[in-house]
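The structure under discussion appears below in the form of C-alpha cells.
Yeah, one chain of the complex is gone here, protein chain that is, but the others are all in their spots.
Coming up: subunit A.
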Amino acid sequence: MTSVSLYWRIFGLNAVVLGGATALLLWAPVTVSVPVLLTEAVILVGGLGVMLVANAALLRIGLAPLDRVTRLMTTVDLLRPGQRLPVRGGGEVAELVSTFNSMLERLEGERVASSARAILAQEGERRRIAQELHDEVGQSMTAVLLALKRAADEASQPLRGELQQAQEITRESLDEVRRLVRRLRPGVLDDLGLVSAVTSLATEFATHTGLRVLRRFAPDLPALDHEAELVIYRVAQEGLTNAARHAEARCVEVSLRGADGCVVLEVADDGRGIGAAHEGAGLRGMRERALLIGATLDIASPDETSAPPSGTRIRLTVPTAARKQS
C-alpha cells in the first residue's frame, strides 16, 4: 500500500510544522525571558503566524480535490451526462473522486430509467384514454346524434325544435371529444406515420399562429421504432411551440433527413433565439426525451450560428441502428 490515508496525511502535515517549530526552539540560540520582552514576543507571534500559514497552505493542497468534488456536486446537471472529475494521485481523496464519478454514472442511469418510466407511463395512459374516448364515447355520441336526427325528422313542433337543440348540443360535445382526443395523442403518428404527423403539426402551427412553416422532409427516411418517432414528434412540437411563443420568429423550418445510421430532426427559426442561461421546462423536457432513446439534442444560440437567419436551431440526432437502451 503506497497510499496514505487522509487522516495520516493531515496528521503528518501538522507533525512536520510542529516538529519544525520545536526543533527551532530546541537548537536555536534563543531564550524567552520572564517577563517576556517585546522583541521576543514579536518573534514568537511571527513564528506562530508562519506556522499557521504553512499549515493552511499544506492543507489546501491536500484537500483541493475535495473542493472540486463539492463544486461539481452543486452544479452537476444530470440532463447533460458525461461531466466527470479527473482522478489524480492516490489515496482516499482519489478514491473519493472516482467513487463520486461512478455515483454520477449511476445517478444518470437511474435518472434516464426513471424518467423513461414516467414518460412512457404518461404516453401510455394518454393513448389509452384517447382510444377509449374515440372508440367508445365518440361512437356512442355519433349514434345518439343520428338517433336524434331521425326523431327530430319524425316529430312535429314544438318537440322537433327541442330535439334539434339536443342535436346541436350533442354535435358540440362530439367536437369537444374530438379535440380532446387530438390533444391527448398524436393519432396521425400511429395511423399515418412520422412524416404525415410532422406535416400535420406544421400546418396546424401555420394555421393557428401565423408563423410561416417550411417543411423539408427527405424521402425514404430509415425506419424507426414507435418510441423514437414519438420523441421526434414531441421535440418538433416543442420546438415549434418555442418558435411561436418565445422567439418572436416569423419563419421556421422543420426538416427531417437521414444521415449515416441516424435520423436528424432540425427546427430552425429566425427569431431572437434563446439565451443559454434560460432553459425553460420545455427544453428540459426535450433533453429528457432525447436521453430516453439515446439521442443527442443540440441547441444553437444566435451568436453561434454565422448564417444570416440567426434565431434558434434545435437539432435532434436519433441513432437508428444498434440502439440498446430503452
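By our rule, contacts are C-beta pairs under 8 Å (C-beta built on N, C-alpha and C of every residue); 3 or more make two chains touch, one makes a residue touch a chain; residues count from 1.
Keep in mind that, in the parts below, contacts and distances are computed from a predicted model.
The listed choices are "Regulator", "Oxidoreductase", "Peptide/nickel transport system permease protein" or "Right-handed parallel beta-helix repeat-containing protein"; the UniProt protein name belonging to the chain that is not shown reads "Regulator".
From the options A:Ala15, A:Leu107, A:Ala121 or A:Ala147, the residue with contact to the unseen chain in the full assembly is A:Ala147. Among A:Asp77, A:Asp175, A:Glu248 or A:Asp298, the one in contact with the hidden chain is A:Asp175.
The hidden chain makes contact, of the residues A:His134, A:Arg234, A:Arg287 or A:Arg313, with A:His134.
In the full complex, subunit A contacts the hidden chain through residues 134-135, 138-140, 142-143, 145-150, 153, 167, 171, 174-175, 178, 181-182, 187-188, 191-192, 195-197, 199-200, 203, 206-207, 212, 215, 217, 219.
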